[in-house]
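Removed: one protein chain of the complex. Kept in place: all other protein chains.
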Amino acid sequence: MKERAILLVLLLGMSACAKRAVDAPASGAAAVPSGAVLTEVSGGKQVTRIGALLDQPVVVQLNDAQGTAIPGAVLSLSGAQGVKFDPASGPTDATGQFTTLVSAPGTSGRFQLLASTTDGKVQLKVEQVALGYEQLLGRQLSNQYCVRCHDPESTPERVSNMDNLDPKPHAFTEGDTYNKFSDADLTAIIGHGGPALNKASSMPPFGFTLSPSEIQALTSYIRAISDPPYSDTTRVYASK
Amino acid sequence: MNGLRSLWNKFFGNSSRAFGSMSVILLLSLAIAPAKDFFSEWRHAQKNYVKLIRTRADAVTLERHVEPGLQQIWHPELGVVDRCTTCHLGLKEASLSNVTQQPFAKHPPIPHSLTQFGCVICHRGQGTATTEREAHHSTDSWEEPLLPANYIEASCGQCHLSPLRGTPTLNEGRRLLASEGCARCHNIKLADGSVVVPTDDPPELNHIADKTTREWIFAWVKNPQAYAASSTMPNFGFSDDDARDISAFLVAQSTKGPYPARTVKAASSDPNTVQQGASLYGQSFCASCHATQNAAGNLVGGDFGPELTRVGSKLKPEWLESWIRDPATYDPETRMPHFRLDDKQVGLISNYLQSKTDSDLLANVHLEPATQKQAEHGRALVLEYGCASCHQINGVKKPENFAPDLSRIGSKPFAQLAFPAGVEHTLPNYLTSKISKPRAFGAGLKMPKFALTTPQVDALATALLSLTSRANALPASLRIATQHESHYQPAGKAGQLISDLRCFSCHAFNGRGGTMAPDLSWEGSSVQREWLVDFLKNPNTLRPALIRRMPKFNLTGAEINTLTDYILTVYQNPAFDRDEIAPSSLTPQLAEQGKQLYYSKYSCQSCHMIDAQKDKGYIGPVLSQAGLRLTPAWTYQWLRNPQALRPGTIEPNQHMDDADAKALTAYLMTLKLRAKQGGN
Amino acid sequence: MSDEIKAPTTPDSGELSRRRFFVKVGMTSIAVAAAGTGVFAYQFLSPNVLYEPSPVVNAGKPDRYPPDSVTLDPETAIYVVRDPEGYFALSATCTHLGCLTAFKQELGIIACPCHGSKFNRDGVKIAGPAPKPLPWLRMWLNDDGELMVDRSNSIATKQLVRV
Amino acid sequence: MANNIQHYIDELHQHRIWRSVFRSGSGDSNLHRAQAVQSNVFLHLFAVKSRRRMLEFSATWYLGALTFGTFLVLVITGILLMLYYHPSVPQAYADMKDLQFVVSSGVFLRNLHRWSAHAMVFLVFAHMFKVFYRGAYRPPREFNWVIGVVLLLITLLLSYTGYLLPWDQLAYWAVTVGSNIASAVPLLGQKIRFMMLGGNSVNANALLRFYVLHCMVLPLTAIFLMAIHFWRIRKDGGLYAPDKPAKEGTK
Partner (left out) sequence: MSDPKDFSASMESDFRKTPVRVAFVTRRTSPAVKFRDEDYVMTFPETLIRAAVAVQVLVVFLVWLALLWNAPLEQLADPMHTPNPAKAPWYFLGLQELLHYFPPVVAGVLVPGLVVTALVVIPYFNINIEADGIFSKDRRRRLAICWSVIPALLVFLIAFDVYVAVPATLLIAALLFVAQRTPADAPKGFRSWLASKPLSFWIMTWFLMELMVLTGVGTFFRGPGWSWVLPWRG
């Protein structure tokens, strides 16, 4: 009886050791020292269609407390339901960077990616925007009618007119400006133009060019991409 | 053991006991069926929904909207029964916009009403099912799972056969189907019976030996993108031997072209001549259509014609000169205009283009003289890979039904598809991997690899997924049919000129033509004769921000007169008379009033320039010579409603009243700055 | 088991009563099962979904109806009445035994062909065996400016839809 | 309480109306039991008494009774299923989906019907082999054996006609292949197939024909033949018991 008990204890101990050996990180992966920091290199705050691949890969950088890159540490990414990564985890390269392609989830709105080391101690949140049908339509309209003045960046095909105007139009991502307007304000400005609401006279009225639903789509797009994010304060969800 | 036996005896020991016990067991077993029904998945979902909304502020309203029990949206004419709303209870509740927990999330806004179209028309899946697995995923009895959000625009394409503003991916996919040559091998019929017509322009190869060398053909066939990254010709993955044999065959079948032979001066490498050629290339706005790589490796220029970065390594000088002189003699179908250049200009441009060589391209290509056997094998390869689907080749007929028909690919059952290892068994995955890695499906397959980006592949898959059986079965009244390009052809001498200059390549007239330049269907109402003559003599751009510009065609005075007469008489807007506003009615007082409106009320200077020194508006055309260019009637009508004259124009409809429009017209008609010859 | 079969006629009384008990249990279970099957059958027989047209009907744009007219849509069995003040909808199904009534233009009344009930254009019974007037149905204008009628929802008060 | 109920039940059993319906009581005497069998239109197909040794499970494995049991289950579930079934294309398939997803316990009934049908085919085969190996087809039971063979064929036809009714791929192609086998009959093949399908291909006509066969013609024939089958057991001297030597019989 005694022998059996000893044997049992021994067996249990061995299996526990074996389990720990299996759980331990694969040899070769660099350990992540405490105080390490994950930073976003590029690929944050991108705007894409629901379900679609983000144009740019998301690149994050893992540095230790002194700011030196940590190569070979395994990072993994996770996100809301439906967000896909290619690859979802892997080691950082020689410069401590990890690059992954991200596909947006199937529902529109802001979504967050969480990059973390395998032990989960070092984390970084990266925010992206997925556009639904209405916002996508808004983006189309914006590209056609608005961006020439409301986007400071010029491309060979489209030269920005923003600097030529006084007062300067606000880029649609300027949440600090746009979040102050209610939906009704925005709709009115787009529809009736600047002068009608005592704003800049260079803003023409679009109410006779765009239908109400198109203006709503534009508003919805502006809300979707504004930074900081717009939160609808007129609606309060209090629990009973 | 004994206990078990006595227990057995107690309940099944004799026939009466067995009868009694079995009856009870039967009763209990039978009772499970309704119980199973009662604890169904959808009842569970409904209970959870009620739990969810009870915690919210507007619980009373929300609860009033809940109809317990199975819900069904039935559309006999669409062939759809949807029970999705049995579990997806919050679809229409605007106040649930912050709920992300499925199946209760609110549906984002779409232009169709839920009850009018149901769910599966767009999302696919099995609408009749009341369990998540059966409704969302593919099963033995229903292969069509939910359409991933990435391809959701495919569903719009079932009814909307013409481009739709809200579906950029679908539009792009359809464009690619036509422009990447898919429709040259595959038959692609849309639900309204119209067939996708290829819009690419693969060259005919009947006289290819006049144009280029066997070495270049070899290198090109091996890897077209090595010569021009933007090439639409796909990579067939030919071996060196195969490429050698194809080049042998193509050279062997080539006949002498139908254009006059001219003596050609040897290309000069004098930097001065090359520089002159380059500036002539620039003045002729060749870059509006042709791209070249700049030092940074980026393509600069239009994608309408082939990329010219390494063109000197490709073309034979005598062919190039003949082509620049008049492209139509070599290829009557070409979209390139006849520039009417003189011999010196032709020589300069040809010389400049020949200097654009890439020594690496053909450095390693050394071909022995071709043998008969090689040419025969080359011919076999050309037949096998369907080269004649795109190119005209002497003695090879265009193959019919060369590749599978794709008209209903969006409803193809999995059972008929072969998936390569590692590809998840869904139709979108099949399509994307087939397009991006066609040879992964088997080494012997013919489909070549196209140089497409991931978004392009997704767009193509979206367009293909819209080709469903359901799209064909939907009532015709729901269909928004494709817009067919008209076969409009202007008549007479002017008509000949218009086709010789290939105006249709860039401008549209009466529903036919390109979108690169403005639609000229109503040009006759809009412009003044003198200005048009000047413009045709020396086109200068109206929009300083544009890089694509109208080239100078070196027209003779007679030709310009013919064109101008034609445009001013034929391309008139029927809605108004171009002379309806008499210049005398536009008084200076009115003009002064208009000037006020221009700068204050309407802030036109935000987008338009009059004084290039003072104004900065970059968006609209420069208006400094509006008085010379535009007719008063057009200007007035335009100000009243620009969208009516040119749908989709950026200029918004300002809803101007009559007086304002008249005043502004008067002001604009006073702007008569003479442009200096040579333009900008 | 074989023992019992050999002597079935001479069981002891205890065994006999136990036997009866089990047979009774069996018969009772079967009776319960039969009753349960009744409930089950009722559940099974009442359909959970119906392939019937929606009770809410789109009656089209108001200007479809000429002024001061009564229009019958036989497919949906409703009258759309346009009065000088506005529109209202009446059920066209006779309250007597469900026949489809018809509007007699020349008399200005609604008449039932089956048993001769007659109603005026407000649905009020004039003659015949019909026990109740024709019910008024809820009617409203939707976002596109079309008249909608809910056939499952009758209203007591005479509310006209004004356009 | 229990006595009261028993009292009322007894009263009921003695009541004139009850007696007019049920001629015999379920009394404890053998006479009553014999009467119960003889006076019941269904039970009178059986003999009043049966051989004790035929009660042994090993004697018959109850295969005949079990087959009849599956038939009863099939009739009951079949009638219920008919209430939600339209024999038309493609509504038939949609009805399958409705049974599966929205009819209360519809999927259970369909499963039960399907599995019982398979069980019945299996049991009929087993019954036949068991009868053969026991030699129970010997005179005077030869005609009952023939009826049994016909019932086997009817069972197969019932199962086969039922196979088409869901109008899914499984059904469609099984019936297409089966009807083409029929067309292999020399001379008459094509005509037989044409009659069977009511056309040249498996389509709505074939579905309706199979439906009528499955729900009307074949079950009624089967019931008719089953009645004869059971009745003949009695008339042919009860369940066949193989001869046993006298010494065993005295036991």
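Letters A, B, C and D mark the chains in the order given here, with residues in each chain numbered from 1 onward.
The rule is simple: contacts are C-beta pairs under 8 Å (C-beta built on N, C-alpha and C of every residue); 3 or more make two chains touch, one makes a residue touch a chain.
Computed from a prediction, not measured in an experiment: that's the story for all the values here.
J.: So which of D:Met82, D:Leu156 or D:Val217 would be touching the chain we can't see?
T.: D:Leu156
J.: Out of B:Ala296, B:Ala415 or B:Ala582, which residue would touch the omitted chain in the full complex?
T.: Once the missing chain is taken into account, the touching residue is B:Ala415.
J.: Which of these, D:Ser88, D:Asn111, D:Asn205 or D:Thr221, touches the one chain of the complex that we don't see?
T.: Spelled out, the listed residue whose C-beta touches the missing chain is D:Asn111.
J.: Extract the touching residues of chain D with respect to the undisplayed chain.
T.: Interface with the chain not displayed, on the chain D side: 28-31, 33-34, 36-37, 43, 46-53, 55, 62, 65-66, 68-70, 72-73, 89-90, 93, 96, 100, 107-116, 118-119, 121-122, 125, 128-129, 132-133, 135, 137-139, 141-143, 145-146, 149, 152-153, 156, 159-160, 163, 166-174, 176-178, 180-186, 189, 201-202, 241, 243-246, 248-250.
J.: Touching residues of chain B against the unshown chain: what are they?
T.: Where chain B meets the chain not shown: residues 15-16, 18-19, 22-23, 25-26, 29-30, 32-33, 36, 140-143, 413, 415-416.
We adopt the following convention: only the chains that are shown with their structure count from here on.
J.: Calculate how many whole Å lie between the centre of chain B and the centre of chain D, each centre taken as the average of the chain's C-alpha atoms.
T.: 65
J.: Can you compute the centre-to-centre distance for chain A and chain C, using the mean CA position of each chain? Integer Å is fine.
T.: 54
J.: Could you say which residues in chain A touch two or more other chains, in rising order?
T.: Expected reply: no residues.
J.: Residues of chain D touching 2+ other chains?
T.: Chain D, residues with two or more chain partners: 98, 102, 104-105.
J.: By the document's touch rule, what are all the touching chain pairs in this structure?
T.: A-B, B-C, B-D, C-D
J.: Please output the residues of chain B touching chain D within their complex, sorted ascending.
T.: On the chain B side, the touching residues are 33-34, 36-37, 70, 72, 81, 83, 128-131, 134, 141.
J.: Please output the residues of chain B touching chain C within their complex, sorted ascending.
T.: The touching residues are 13-14, 16-17, 19-24, 26-27, 30-31, 33-34, 37, 69-70, 72, 74, 83, 115.
J.: Hey, which residues of chain D end up touching chain C in the complex?
T.: Counting only chain D, the residues touching chain C are 52, 55, 80, 83-84, 98, 102-106, 109.
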